[in-house]
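The complex appears here without one of its protein chains, the remainder shown in place.
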Amino acid sequence: MEKWDGNEGTSAFHMPEWMQIQFADQKQEFNKRPTKIGRRSLSRSISQSSTDSYSSAASYTDSSDDETSPRDKQQKNSKGNSDFCVKNIKQAEFGRREIEIAEQEMPALMALRKRAQGEKPLAGAKIVGCTHITAQTAVLMETLGALGAQCRWAACNIYSTLNEVAAALAENGFPVFAWKGESEDDFWWCIDRCVNVEGWQPNMILDDGGDLTHWIYKKYPNMFKKIKGIVEESVTGVHRLYQLSKAGKLCVPAMNVNDSVTKQKFDNLYCCRESILDGLKRTTDMMFGGKQVVVCGYGEVGKGCCAALKAMGSIVYVTEIDPICALQACMDGFRLVKLNEVIRQVDIVITCTGNKNVVTREHLDRMKNSCIVCNMGHSNTEIDVASLRTPELTWERVRSQVDHVIWPDGKRIVLLAEGRLLNLSCSTVPTFVLSITATTQALALIELYNAPEGRYKQDVYLLPKKMDEYVASLHLPTFDAHLTELTDEQAKYLGLNKNGPFKPNYYRY
Amino acid sequence: MEKWDGNEGTSAFHMPEWMQIQFADQKQEFNKRPTKIGRRSLSRSISQSSTDSYSSAASYTDSSDDETSPRDKQQKNSKGNSDFCVKNIKQAEFGRREIEIAEQEMPALMALRKRAQGEKPLAGAKIVGCTHITAQTAVLMETLGALGAQCRWAACNIYSTLNEVAAALAENGFPVFAWKGESEDDFWWCIDRCVNVEGWQPNMILDDGGDLTHWIYKKYPNMFKKIKGIVEESVTGVHRLYQLSKAGKLCVPAMNVNDSVTKQKFDNLYCCRESILDGLKRTTDMMFGGKQVVVCGYGEVGKGCCAALKAMGSIVYVTEIDPICALQACMDGFRLVKLNEVIRQVDIVITCTGNKNVVTREHLDRMKNSCIVCNMGHSNTEIDVASLRTPELTWERVRSQVDHVIWPDGKRIVLLAEGRLLNLSCSTVPTFVLSITATTQALALIELYNAPEGRYKQDVYLLPKKMDEYVASLHLPTFDAHLTELTDEQAKYLGLNKNGPFKPNYYRY
Amino acid sequence: MEKWDGNEGTSAFHMPEWMQIQFADQKQEFNKRPTKIGRRSLSRSISQSSTDSYSSAASYTDSSDDETSPRDKQQKNSKGNSDFCVKNIKQAEFGRREIEIAEQEMPALMALRKRAQGEKPLAGAKIVGCTHITAQTAVLMETLGALGAQCRWAACNIYSTLNEVAAALAENGFPVFAWKGESEDDFWWCIDRCVNVEGWQPNMILDDGGDLTHWIYKKYPNMFKKIKGIVEESVTGVHRLYQLSKAGKLCVPAMNVNDSVTKQKFDNLYCCRESILDGLKRTTDMMFGGKQVVVCGYGEVGKGCCAALKAMGSIVYVTEIDPICALQACMDGFRLVKLNEVIRQVDIVITCTGNKNVVTREHLDRMKNSCIVCNMGHSNTEIDVASLRTPELTWERVRSQVDHVIWPDGKRIVLLAEGRLLNLSCSTVPTFVLSITATTQALALIELYNAPEGRYKQDVYLLPKKMDEYVASLHLPTFDAHLTELTDEQAKYLGLNKNGPFKPNYYRY
Partner (left out) sequence: MEKWDGNEGTSAFHMPEWMQIQFADQKQEFNKRPTKIGRRSLSRSISQSSTDSYSSAASYTDSSDDETSPRDKQQKNSKGNSDFCVKNIKQAEFGRREIEIAEQEMPALMALRKRAQGEKPLAGAKIVGCTHITAQTAVLMETLGALGAQCRWAACNIYSTLNEVAAALAENGFPVFAWKGESEDDFWWCIDRCVNVEGWQPNMILDDGGDLTHWIYKKYPNMFKKIKGIVEESVTGVHRLYQLSKAGKLCVPAMNVNDSVTKQKFDNLYCCRESILDGLKRTTDMMFGGKQVVVCGYGEVGKGCCAALKAMGSIVYVTEIDPICALQACMDGFRLVKLNEVIRQVDIVITCTGNKNVVTREHLDRMKNSCIVCNMGHSNTEIDVASLRTPELTWERVRSQVDHVIWPDGKRIVLLAEGRLLNLSCSTVPTFVLSITATTQALALIELYNAPEGRYKQDVYLLPKKMDEYVASLHLPTFDAHLTELTDEQAKYLGLNKNGPFKPNYYRY
């Protein structure tokens, strides 16, 4: 029988299959893409997330279709520095503007910078990072710099780099190695250029997906002697760290910023509430009012999607496997059905399960003409897109990220982003949400870097609840929100410290 | 630094002051009420919850104002049985109708009864219970009977008993000792009559508030030798059990049904979403549209209140001490303020904090004329009602549960339920919500009664998540809701058992 | 001054059958009730609305079941005046408190009183009124008095009078003739006592239902020579006036306050949005979350009901006959169905059509056990309640206004208010809504009384839009709402007068 905690469970929590088979999958997928010649052979492919299409912001400038590889170019920034590799250093000015826009919606990082004018909590830190290279990451990176750190950076995804932003960072003196459309070989080359530097050795890792961590484990295991900790953001990367930990191979403390409350609620519930509408509009220009929609899965993402569509006048059905979430769906006013019951009548099918083959070929065969199918959940497994690649079906690309799959009788299914994540592929993630994640990353780095010997062992940790609360509090001024303070008497009555933490660990928010 | 679990925290979780001072408080409050002569002296007063006013359903029949104490009456049911003590056995028929109505909305218990036609999982169980005596408890009690148990029952609150329902239970052969308007002495006398019986000794306890448990500890400690376990529902009772456990004095396993997900989400979020409207309407007939409301506290209760009032066209402000909940309030579209900022302009003040003195005399002095003040949170501490009992203010009872407090300048504040819980005092709790709790209690009793030796130690346990999920699944048919089943392949992919549990323990729902 | 825009259309607009057959119907219904002996024979029964059950506020005081008819009592108020006939003059103090509470939510009338301190726009007016006698009407009546008018008043409904309020008015010197539970004979006697007074002749009529107007036409047609106009509030009364006008028999100007925008939107959309929830809760204590509901009719009332239930987590279906309203229902997120399609699955059926036999015996036969059936629309025609009064069905009154109708197989239907209006029978109408109507009535009286000769002919008029806007503006301060004023330049640009009216007559709001 279960006691009130999550620990026991974890030991019995089997590694889900999708973690195990991931690498094979990726290789397959990777092989389907025409890549340039791999210059050296690699022990494994890059992680799936590294190749997910990610169109968050199309390149803003008219990227001249310059065919020369950045690796073959000689570029210097205006101060004569050439320790970087980006598409085109001349795009720096445009990138700088995007960074300035992003700064407006990242008040917490700007507040951290201000406080750092006195003390430099990251003085001496040498951070190697591997994340999406976007305006928001740039604000994070420049904040880390302001806090005293030296940084070297690569991209965690071969498609997601904003070349202008990379240029602006390079112009500002940051050794950045990233461009949009890297080959697999480029990908590892860039990471290596961040790590393998004469006279410079990282003492902190900021990773998103685990590829950077993997590379150091593989190539420079000795570096870990000087490394004080790893901060990891992604589901995938966090799982890898837990695996390492279980296998006894994790040799430094690691901080899981993926599962903090603020990130979970913002990235999933609040962010998806907006991005489902945005993603559907940008791709299909459809009207939501009166449309029948089935949302598969009523976790945080499903809850966000359902709430938004209901508010816009759609009629929403929900499928669930978990009776508790199912009961929540009922109480929130959604009919709980099996997919089969409504598949013939719905106008839109949205998957948010984290599961695989939730929408099968059989379902697709039964959908009505013009039905829109898309995925807001995990990776690209939820819709069995592979089953649609058969000779009797015709694919027609009607817009970017929009395919019509046409049945022999003329029926068309509108498939978005080929079943990949709609919100990453076809909408943008609001800066404000990224701000919360970036602030959490910065605080995690500060905590790990400054923690006294012994506070953290070679294990995976969550950010202390108090720091979660701190991240939240840094974002309240954006909303001109005024927090109430407990009186001494009240704090005593509740048995709480006036400065928090305010809730027991198991609180569900 | 915190690891991913709740355990460590608990050890450092100080007993909140409101737990410690509770007994003194109650005595004070108790003394204010004119009680009949206490026939014997008591070691301590009854718990606060036992005296909370609770009007859930006013007595349905025209209770003739019979002044004779039930203890002095000689009553028999139609089968000649007299092992009970209720107000008036003749009201049984009316009570039976209420029970039948309740059965319609308690499908899960009725389903358990059906399954029990073959096996009797509670055969041999002798359950002594102490809960509110309502139509819904009657359905629970009769279900326990159908499952094979013998039951004896007392009321956990001196006001909440529905006399007709008690009569119906007595008529049906249940030894029930309860009536509306017990004195403190009556209260303990009834409990004693349940426990202290010749030739019958309980082996299970179902408690709500901990008074029954307390009585047995005090008077019949030896009984615990035969008792297989305690099932406790209330916040207060659960805290007492944890205290006993920490002090090493808990001598049987106990099941905390208060903190199960389904109960939390239903009793708080979903139930309060409806009862805030109901309670305000029944007391004030006010219109919600356009009204300015401040809700203190954005936990589950506050979230429910805010959502409902927003939907009805009120303009809602929120106060919070916890920055994470505060950020949720912002994202949900509520201005986060300090109470002082809006106290002059709001039409309604609602407290849902669990804290004390959230609304002070100073706030009350500054409210505008006709402002409505009420409490949806914990006990009666949130509004400093005591501060209003001063000579310069006039109290005028305008309706049941509605007082006008009048300032010298003529300003009136509309105080509901004297600051006690609005939803208990002025609205009814929907049967469906009570069904979830009752089902959880029944399952907890079955689990504890049938658990093999050694599965449970002398500690406080939560219902296993799988049973939580079972409770939820028993309620889905009410909504004609159809759960999806995992395929073998999907279960493998997710690393889950097809029958659940479906989520890690720390999942927030 | 604007005329009834729809008049032209009316020529082609046949008098609906429900207007024609009304009187016969009423007689039938009336005969079903055991009445005391009619003292004189009447040319026709009172209007249907006069006998609708109306429980808006149950009597607040413990009405001693005094069997003496008020007509047989000798009562005087504290000033020795005896020109009134109420249940019990001693209840005046309690009624006064209710009036004072009502004043708080009727800011517009209070504002009119303040302005009237200088001029008395109704000086010389002798108003005879026939409306519901409630605290809100009392505020209206006392406002008319403050504006200079003399008033005499009777009840427009035999059940709706609040005896305490009537007493308070009598105590304050108003000749009021009304009590709860009048017989038909009492009803006309009271009206007659208002009209047929020595030395006093009315010059204005304020009517609600047309019975007063009818009585004067019948008995004292000569009085119309001195009467300056009629203000009529109800649908029924307004239709009667149009009939009179068409027949050339309307001999004074009449003002239709029923169809003003503010009244329509408030009485229907906003008020029903709240009262559907209130009425269902007070009668059934049901939970709305997850319930399946069908709402018949998507006019203003249906829109209000649907919006409220959707917000509370119900799943709502809509039926409609009008394709435009049907399309609105779709865009607002409701599945549009025929009643037959969902009748087996829904938990609640609500009628809001104004039509008859919308819910037939056949539908009732097919509903599932425990289905709740109620009417928010017109009169008591929408549900074919008569069809349920057959020998094989058992009726069980389970609470006030709640009947279980039981089929031979044990299936129960929960019928509310015997198919009469739920919002009138089982919930209260918020004072604020009544305030809008009452203010409109007051302004209509002022306008008709002060209009120069010739402005109004012997026809039915709508309140000028500017006055509608004035009523609205008088209610804005309640919400601390600040209106923007047009600049001269903007007014010129829009071709509008700065003080309104701001919209063309056909504007839909």
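Per-chain residue numbering starts at 1, and chain names A, B and C are given in the order in which the chains are listed.
Going forward, a contact is a pair of C-beta atoms (placed from the backbone, for glycine too) under 8 Å apart; a residue touches a chain by one contact, two chains touch by 3 or more.
Bear in mind that the values here come from a model prediction, so they are computed numbers and not experimental data.
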Self-check item: Residue, one of A:Thr360, A:Ser387 or A:Thr478, that touches the chain absent here
Solution: A:Thr478
Exercise. Using the definition of touch stated at the top, determine which of C:Cys251, C:Val337 or C:Ile406 touches the missing chain.
Key: C:Val337
Quiz item: Mind pulling the chain C residues that touch the left-out chain?
Solution: 5-6, 9-10, 13-18, 259, 261-262, 264-266, 270, 319-331, 335-339, 341, 354-358, 381, 468-470, 472-473, 475-476, 479, 481-487, 489-490, 492-496, 500, 502-506, 508-509
Practice problem: List the residues of chain A that touch the chain left out of this view. | Solution: 57, 60, 97, 101, 104-105, 270-271, 273-274, 277-278, 281-282, 285-292, 308, 311-313, 345, 369-370, 396, 398-399, 412, 427-428, 430-433, 478-481
Quiz prompt | Touching residues on chain B - with respect to the absent chain | solution = 289-290, 292, 310, 312-315, 330-335
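Keep this in mind: only the chains that are shown with their structure count from here on.
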Exercise. Could you please state the distance in Å, as a whole number, between where the Cα atoms of chain B are centred and where those of chain C are centred?
Key: 40
Quiz item: How far is the middle of chain A from the middle of chain C, if each middle is the mean of its Cα atoms, in Å?
Solution: 58
Quiz item: Of all residues in chain B, which are in touch with two or more distinct other chains?
Solution: 270, 479, 481
